[in-house]
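Of the protein chains in this complex, all but one are displayed in their positions.
Up next, subunit A:
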Amino acid sequence: MRSIRVAAIGAVTLSLALAVSACGGGSSTAGGGGSNDSPKTLTYWASNQGASIAVDKKVLKPELDKFEKQTGIRVKLEVIPWSELLNRILTATTSGQGPDVLNIGNTWSASLQASGALLPWDDKNFGGIGGKDRFVDSALGSTGVKGEDPAAVPLYSMAYALYYNKKMFADAGISKPPATWDDVVADGKKLSKDGKWGLGAEGANLSENIHQVFVFAKQHGADFFTADGKPDFTSDGAVSAIKQYVDLMAKDKIIAPGNAEYAQNQSLSDFAKGKTAMVLWQTASATFASLGMKDDEWGVAPAPVRSGTPGTGTAVNSMVAGINLAVFKNTDNHDGALKFVKFMTSDAEQKILNKAYGSIPPVKSAQSDPAFNTQATAALRDTLAKSAEALPQVADESQFETSVGTAVKELFADAAGGRPVTTASVKAKLEKAQQQMPAK
């Protein structure tokens, strides 16, 4: 009997304890805002920049140790794959339980800014890390809605460039990399034979599709959003831009149909294996090396334009790609988080990290390092400085990536399956995509 009573008391206590702790769980964070409750530790969510998560840990660990030595703050690192990062941030935003500092894709800046989850970078905060002027303008253009305090600080900058296989070009008798899309198609046709193909694409990767069609649209003088932030997917320019991209597979037949289902960077391994001769990518050099391709086997040229040379307006040939560093508003180590951002954007760290990842420092004074003037990085730096434009900085950006990215994926599926891709079919898909956007 006695043991039963003990069991009963135990059961009641346990359930009460569970109930109480469950109620307590969320309340502490409901108020929002940062604090300095735990000044000795920081949690840092890094995005996957290297060839693998293990590579990232190897790159970041020594730097975090350095930071701990300088400040006495221990940084708990978690490297999060791209496929999960946005969901993790959303979950953290909802629950208030998140990291202190985190990497975000710079195209998400405006969407995350709208959620209010990130610490706004006003003049005071920027002052603490040396001022806004330290950063390149194009990188700052991708940190949030214009006219509002940025949601994040640029960390790594990247741009698209055309990578080509030198030997395949020589074998096909092509002496220099193509500069315009007409050249790409002409060269691509020479290269696409015997099971080999001219150009690679990631047809089922929604973000990749968006990055490409954004540039095509710019070159056709079109924007996917109106000046006041309303979706405008079905303009003639946008339709012909997307058709031109998909036609590289459907009509010009320089992209292998199999690329329509690529979403895990298979196009890069095809390129490294010599199955495709060209690929449009951002900072691919480190990936090529990890896939066993030597640096002298590939060349890099500015991404193509419709005519003339890359520049502004319709001569844009890349998005401003990159990673921003943000502070979570609910951080319990506000001062430590700002110190960490200062550390990561310091000249010394910018040089070390961007070298390791093959990206370009968004910090002007770090760009002078000779490492950012090699064949691989010079083209990217040039593009960023002269002919790259930021993706629309609107709160609906992430929905746009999903809806239009899916439309392009479906159009590639049509092209691969031999179904016709016409102006009408492109327009229909884009109309559907626009209808999926939230009503204002």
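Note that a residue touches a chain if its C-beta (ideal position, glycine included) is under 8 Å from a C-beta of that chain, and two chains touch if they have at least 3 such contacts; residues count from 1.
Convention: contacts and distances are computed from a predicted model.
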From "Lipoprotein", "Glutamyl-tRNA(Gln) amidotransferase subunit A", "ABC-type transporter, integral membrane subunit" or "FeS cluster assembly protein SufD", the hidden chain's UniProt protein name: "ABC-type transporter, integral membrane subunit"
Contacting the left-out chain in the complete assembly, out of A:H334, A:K351 or A:K409: A:K409
Contact residue for the chain not shown (choose from A:Q70, A:N87, A:T226 or A:Q375): A:N87
Option touching the unshown chain, where A:Q97, A:Q399 or A:S425 are the choices: A:Q399
Interface with the undisplayed chain - residues on subunit A: 4, 7-8, 11-12, 14-15, 18-19, 22, 30, 32, 83, 86-87, 90, 93-94, 96, 111, 114-117, 203-204, 206, 256-258, 260-261, 263, 329, 395, 398-399, 402-403, 405-406, 409-410, 412-414, 416-417, 432, 435-436, 438
